[in-house]
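So the structure is just underneath, and the comments pick up after that.
As you look at this complex, bear in mind that one protein chain is not there, while each of the others sits in place.
Presenting subunit A:
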Amino acid sequence: MPLWVPVRSQVAPAACLSPSPEAPRALSLFSSSSVFPLPNSQCLVWRTDLLVISSFRMAEQPYMVASDSETTGDDKSQSAFHDLAIGIEVGTSKCSIAVWNGAQVELLRNTRKQKAMRSYVMFKDDTSTGEVPSGGASNKTAYEEKEILSGSAIFNMKRLIGRADTDPIVHASKNLPFVVQTLDIGVKPFIAALVNNVWRSTTPEEVLAIFLVELKTMAEVQLKRPIRNVVLTIPVSFNRFQQIRVERACTMAGLHVLRLMPEPTAVALLYAQQQQQQQQSLHGSMGSGCEKVALIFNMGAGYCDVATTATAGGVSQIKAMQGCTLGGEDILKNVLYHLLPNFDSLYSNRDMNKIRSMGLLRIAAQDAIHRLSTQSSVQINVDLGDGTKMQRVLHQSEFEEVNRNVFEICEKLIKLCLADSKLAAEDINDVILVGGCSRIPKIRSLVLGLCKKEKEYEGMDALEAAVTGAALEGAVASGITDPSGSLDMLTIQATPLSLGIRVHGGGFVPIIQRNTAIPARKSMIFTTTQDGQTEALIVVYEGEGKMVEENHLMGYFKVTAIPLAPKGTAEISVCMDIDAANTLRVFAGAMMLGTDRANSPFFEVRMPTLDDAHGWCAQALVKTHGSALDLTTIPKELQPQKVQ
C-alpha cells in the first residue's frame, strides 16, 4: 500500500541554508520532521505548489521514528547506531546506499530489489494528477528508460552540479533530452524538465536533493530509524564549489554530510579492510603486515579517478589522486556521433519527436556499448520512429577508434598519478578496477598494461566497492567499534587540488600542495609590492594552474594594519588549515617588522566565501584596485625553513 502521500503546504524541516536566489522550491519531509528540529530559525520557505515526496511502499510494520529525547541511556548500543552514518554513492547514472549492520556492510535495496538505482528525477504534472517529482530510488512504477529520456526527467545531475555555463561539460550536456541552456557568461546554467508540455526550470542541486530525500526515506523505512548523517562519495576532480553544492543538496534533503569522500579513497578503505582480514586469517593476529601498494582506477558514467594507496595494518594512506570529468557519458556521446554524425542538428529545435528518437538511439547505443564488453561486434537495430531505421554492425575496433581520446586521457591520468606518487609500475602490488566503465576490455588492458600486471585485484565488486567503503567510513567516523577489529582502520585522505593565493602579476602560489595528507596546516610568508603599503588582498584559489585565471576563485579578504615599510620588507603570514572533515580555513595577518609577533589580530576566514560562478569577482578586484593591494612571495631563504 503506497503510504507516502504528497504533503502539501508544509515547511521543510532541517533545511538551514543561507537564502539563495535559486532556493529550491520543493522539498518536504514527513514523519521525520519531528525528529529533526530546526537548528535555528533561518530556514528556507518552500513554495507550496510543488512539494516533494516520495512515493513509497511501506514496510509491513508501521514506520516508527524514535526522537532523540526518547533515547535512554541504558540503550547504548542502540544509540550508537542511532547516529551511524550511512554511505551513499550518487553516481552519474546509478546510485546506491550501504550501511554497517554491526558485522558487515550491507547494501540496501529498493522496492524493486535493486541495489543500484538509476539516478534521475521524473517531473510530472502535479496539478491534474497529484503526482510529484520522483526519482529512480523508490518510485512505485519503474519508469522505462524511454520515459526517462522523454525530457520529463532530469538525470546526470552529478555532471551538472556546481558548474558554470561556460563549462565544456555543461555545453556537452546540451544534447540531453531535457533543457540545458547556456549564455556563456559564467553563471549557472538553466535547466528545465518538460511538464505538461512546458519546460519547467529547476537546478541540479534541487534535483539531487529530491533524489536524496527518496534515498533517505528508503533507508529510514528499512533501517527503522531516522537517518541524519551520511558519508557521500564524490569524484576526485570535484572542486570545493561542487562539494558545497552537494552538501547543500544534502542539507535540503535533511541530511548532514559527515564526510565527502573521493570515490577511490572509499575503495582504498575497503581494500585496507580486506587486506587486514587477509593478514589476520594468515597470521591469526593483528600484525601490521607488510605494506601493499594499490592503484585504484575508477571510471563510471561521469567521472574518471585514479588513486594510489599504501596499505598496511588497516591504514590506507592515499599517496596521490588524479581525476577528470570523463566517463561513460563521453563514450556514449562518441558512439552516438559515430552512428549519427548530424546528431546535434536533430536536437536543435527540441521537437518532441526528435527527442523521442534520440532517446531511442541513446538506449540502443548504450546497450551496444554494454554488449561490446563481451562481444567483438554487435548488431544495432533501432527504429527511430520517424520512418528512419538504423541497422548496422558496430565492431569493437570501431568502438575503440572513436573513443581513442577517452583512452588517451585515461592513460595520461594514470601516468600522472604514478608520477605524483613517485611510484613505478613495479611498485604496484594490486590494480583495483571499479566503476561501470572498468568493464570495457580496452580500459582493463590499458590500466593493467600501464601497471605491468597480468590480472586485476579480485574480491571487489566493481559497482559496489565505493559505496561499501563509504559505509565503512561512516561507521568508523561515527565512532562505531567492532570487537573483531574489522573497523580498526582508516584512510588517510589527501587533498586532490592545490590551494594557494594570488601574487603580484596574477601568478598562483600554492600553500597547500595537492596530495598533502589531511588534516593539514601550512603557512607561508608574503610581502608587499608597494612602498608604505598598509593593506593587502588575500585572494584564495584552488587548482593546479600556474596563473590564477586557470584556477577556481574561492574568496578573498583584506589584511590590514601592515606596518609602514618599504616594499618587500613587511611580512604577511598566510596559513591554510584543512581539518579532517575537509573544511578549509585561511588565516592571515601582518607581522611586526622583524619579529614573530602579529601586528594586530589576524583574520580567519572559512573558504569558500564565494558562490560558484563568481570568478568574475577576480576581474572586478583587479579593475578596482589594480596592483595597489598585491602581495608577492619572498625569497626562499627567508621562508620558514623546512627539513630537507
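What we mean here is this: a contact is a pair of C-beta atoms (placed from the backbone, for glycine too) under 8 Å apart; a residue touches a chain by one contact, two chains touch by 3 or more; residues count from 1.
Note that in this section contacts and distances are computed from a predicted model.
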item: Omitted chain, identified by the protein name its UniProt record gives, among "Transcription initiation factor IIA subunit 2", "Protein Abitram", "J domain-containing protein" or "Ras-related protein Rab-2A"; value: "J domain-containing protein"
item: Residue in contact with the excluded chain [from A:177, A:235 or A:313]; value: A:313
item: Selected residue (touches chain absent from view) among A:523, A:609 or A:633; value: A:523
item: Hidden-chain contact residue, picked from the options A:407, A:557 or A:587; value: A:587
item: Contact set of subunit A toward the excluded chain (per top definition); value: 256-258, 288, 290-291, 312-315, 317, 473, 476-477, 479, 488-492, 513, 516-517, 519-523, 525, 573, 575, 577, 579-583, 585, 587, 589, 591, 595-598, 602, 604, 606, 639-644
